[in-house]
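Below: the structure, in structure tokens.
Of the protein chains in this complex, one is absent; all others appear in place.
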Amino acid sequence: MNLTLLMYLIPSLIMFGCGVYGFLTRKNMIAIMISLELMLNSIDINFVVFNRYLFHGQMEGMFFTLFAIAIAAAETALALAIIINVFRIAKDVDINKINKLKF
Amino acid sequence: MPLSYTIAVIAIPLLMFLFLGLVGVKMNKKVTGVLGVCGMLITTILAYGVALTYFFGTGEGQMVDGVRKAVTVFNPDWLSFSDQLVVRMGIMLDPIAAMMLVVICTVSLMVHLYSLGYMCDHHGNAEKGFQRYYAFLALFTFSMLGLVVATNLFQIFIFFEMVGVSSYLLIGFYYTSPAAIHASKKAFIVTRLADLFFLVGILILSFYTQTFDFFGNDVNGIMGMLDDPQASLAQAGTTTFMGCSAMAWALTFIFIGGAGKSAMYPLHIWLPDAMEGPTPVSALIHAATMVVAGVYLVARLFPLYVLVQGAMDIICVVGAFTAFYAAAIACVQSDIKRALAFSTISQIAFMMTSLAVSSANGQLIEIHGGYGLGYMASMFHLFTHAMFKALLFLCAGAIIHAVHSNENDKMHGLHKYMPITSIAFLIGCLAIAGIPPFAGFWSKDEILVAAYEKGLGWGLWMSMVAGMTAFYMFRIYFLIFHWKKHEIHTEHAPADQPWTMTLPLIILATISIVAGFVPAANLVTWDGAPLHTQLNWTVACSSVLIACVGIGLAFKMYYKENALPERMANSCRGLWTAAYKRFYMDELYQFITHKVIFQGICKPIAKFDRAIIDGFFNMLAQVTNQTSFGIRKLQSGSIQSYVYFYLIGALLLAGITMACVLL
Amino acid sequence: MESLGNIIMYFVIALAIIVFSVLTVTSRKILRSATYLLFVLFATAALYFQLDYAFLGAVQIAVYAGGIVVLFVFSILLTQKPGEDAKPLDSHHRWLGLLAAVAGIAVCAVALFSYTQFCGQQLPDMADPDIAQIGHFLLSTDKFGYLLPFEAVSVLLLACIIGGVVIARRR
Partner (left out) sequence: MEIFNNILIYFVIVPLLTLLGLALCSNKGIGAIRAVAVAGATVLVALAGYLVYLFLQARGAGDTSEMILRSEVMWYAPLNVKLALGVDGVSVVMILLSAFIVFAGVFASWKMNPLPKQFFLWFYLLSTGVFGFFISIDLFTMFMFYEVALIPMYLLIGVWGSGNKNYSAMKLTLMLMGGSAFLMLGIIGIYFHSSADGNWTMNILEIAQNDAIPHQWQMWLFPLTFIGFGVLGAMFPFHTWSPDGHASAPTAVSMLHAGVLMKLGGYGCFRIAIYLMPFAAQQLGWIFLTLTGISIVYGAFSACVQTDLKYINAYSSVSHCGMVLFAILMFNTTAMTGAVLQMLSHGLMTALFFALIGMIYGRTHTRDIRDMGGMMQIMPYLGVGYVIAGLASLGLPGLSGFVAEMTIFVGSYMHSDVFHRVLTIAATCSIVITAVYILRVVGKLLFGEVQNEHHRELTDASWEERLSTATLILAVAIIGCFPNFFVNIISDSFLPIVGALENAARAAGMM
């Protein structure tokens, strides 16, 4: 039995699907962020896997993942800062109840 | 005196109006009044001079071969509609214009003078708005003078409007009283409605004649076209619309215009209400001058009316009916001014009828070898009536001023207290009743002669109305001055008024006595040529007899307090009430204007505008708005729903791509 | 032919990823979600190690598992009262989400399975890229140099730090 490209893509795909499901159904903004991380992570895996299998002499995929991790970290930090700030004002992190800025 | 002085006759009242209106309000009241009287005095002297020059002078082309011609003193363009159709503002003198100058100025002067006393309270203090009152009087005098000297039909229309407005302003002089406001509004709107017809008539007529002028100076006037069969007027006579010639329509419409001003049935309803104005105003405008403007208008176009017998017949019937109708109402009125107002309507109708009975079958009726006796009689009656009716109104004013009421039952037995007024009123009554040698006899007699000449029926009808006239006038006289002893309601006993008020009475009474001897037949005739008349003894005797019967009846019923009038009223209560309520014409108008026009037309239109027209545009906006709100739901701000949309789109795209690739 | 250890390792990792991913999004206790996420991230790191990207795996553990998850845990603790669970989902929401996720997976799966020419690719041999090489690439401006993105990310991180401070600062 060989570990083919497909075999690595399937967990990644399921992880992405879970991310989508979570993003769509969760109400808690932090939970949504967590789902987002799942999706990001699955994409990272894809990059790495494709790099490893198809372009093993090069390192673009790896670097892309590297940067993606960095940016994800930044993004999460910022998003969580905002969420906490919103929580301070609205006393809630339910995405449907944060609508004071809406027209 | 040169005829061009007429310009001054017109201009002085105008200047007085502007001066009193703009500057006068800041001045002392008495001073403005005296100024007004002085201005009017000068105007009157000039007007007399001009009229005498016109009638008896020969210098300025007014007499050609023994026929009086119209003299156009001056006629500048005022408003050019097109190259031919030009409205001019000019001055034209002909017999009736000259006569009207005299009438208007005389009565106006008397009223100016009289008002000095009338418009003050018992302590001699002038009323509020005294200056305004004199300004309006001057405006009215100007408008009326402008009307009578008009050189063209449009100028008459213009001054018709002007006198209408002056009348509106003067009726509404006491502008805090709801009745006065209502009356002034009614007067204006009714006459405006009539003027609408007048305007349409002018439009029709001028379309064919291509001129408004009566006697053109450079182009041929309307009158100049009469003899020329090729002229466009003849075309107007042949062009037909709904079975009548354009000419007949035009003239009928113009008559309706005149009927509005002259209070012919059914447009008479404004005149009795107009008595809400100050009494001198009623004397000037609503008895002597403005209300005869309609008669004057028909007389002015008399040669045209003669051509169209249909229009003449309408005038004749309307006039004769109105004369009777108004006389019948006058017999039962209890308000002295209203009774006099109906008397005025009746007398004006006399004049109208008189004009109309001059012709039959499109030809003037020949009487004693002369033509147009009715025309002459009408103008003569206009003259005498102005004098004695002004006298009666001024007397009424004096009485009202003394007892502070318009109602008969507040008066009674005043002869003892106000002898001068009583005698003046008696003279007026005798004049209007047609007792020789007072003025009314001579003019009314000519009218009756003309009516009998037209047909026995017309003559009898008019004689009957003349009898009724004598009755109701003496009814008023006896009720006011005799009937029973006066009950003093105020602390002052009623008395003759100050000289400013009695002097006009005396002057007018004198005129009423002697005016009948004015040789009107030589002076005011339709073609300017002197008319030979002689007293028709049959008609004269019978009319005096009828008048005496009327007076006798009135004496029997009203000289001493008795139950006879009450019994008679009770014997035909329905008729009496109907007459007292003026045969419910006001209620009919009220119904038409309020229920039909206001509630039935205006309100639905306004609702339609708001609901349907505006609603439609609002609906457009609403639909746009609703659509926007509908679309806005898509832009909810909820990330999760965006993701759904995104996913749907992405999956669709992917599905389509795959379908394309795989299949 | 892979070594059996590798294959077993793969299945363990794949199972962990799948199970913990599902648990992450279905758990009603948010703190547990974060923990499951941590496991997923560890599994991912393991995957990287298996694929010979040791540095990447290290970064994954250090930044993701070590940094981000801790951030999550802190913010959860700051915003959540103890014992407060997420409300159970109403069924149409769940089914809608499930449908969307499954549809997405299905489309991708169809795509994957229809491109068999590379999906069946064997794992080629590759030397683990050494750190020096990575460092060299990161800071070079050659064809495969990543200096510009590197600097961009550093600026981004700076902006992010400032932003985080500004936003979270108590006023």
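By letter and in written order, the chains are A, B and C; residue numbering begins at 1 in each of them.
As a working rule, a contact is a pair of C-beta atoms (placed from the backbone, for glycine too) under 8 Å apart; a residue touches a chain by one contact, two chains touch by 3 or more.
Here the structure is a predicted model, which is why all the values come from computation and not from measurement.
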item	value
Partners of the unshown chain among those that are drawn	B
Selected from B:A11, B:M27 or B:L203 as touching the chain missing from the view	B:L203
Sole contact to the chain not displayed, among B:A606, B:V623 or B:I656	B:A606
Which residue of B:F56, B:Y175, B:W499 or B:Y646 touches the chain not shown here	B:Y175
Option touching the unshown chain, where B:F55, B:F159 or B:Y265 are the choices	B:F159
Touch residues of subunit B, complete complex, unshown partner	77-82, 85, 87, 154, 158-159, 161-162, 165, 168, 172, 175-176, 178, 181-182, 184-185, 188-189, 192-193, 195-196, 199-200, 203-204, 206-207, 598, 601-603, 605-606, 609, 613-614, 616-617, 621
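Note that in this section only the chains that are shown with their structure count from here on.
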item	value
Inter-centroid spacing, subunit B versus subunit A (mean Cα positions, whole Å)	97
Geometric centre distance via CA averages, subunit C-subunit B, whole Å	103
Numbers and ranges of subunit A residues touching at least 2 other chains	20, 24-25
Residues within subunit B bordering two or more other chains	644, 647
Residues on subunit B engaged by subunit C in the complex (per definition of touch)	644, 647, 650-651, 654-655, 658, 662
Complex contact set, residues of subunit C against subunit A	1-2, 6-7, 10, 13-14, 17-18, 21-22, 24-25, 30, 33-34, 37, 40-41, 44, 47-48, 51-53, 55-56, 59-60, 63-64, 67-68, 71-72, 74-76, 78-80, 86-87, 89, 93-94, 96-98, 100-102, 104-105, 108-109, 112-113, 118-126, 129, 133-134, 137-138, 144, 146, 149, 153, 156-157, 160-161, 163-164, 167-168, 170
Subunit B-facing residues of subunit C, complex	96, 100, 103-104, 107, 110-111, 114
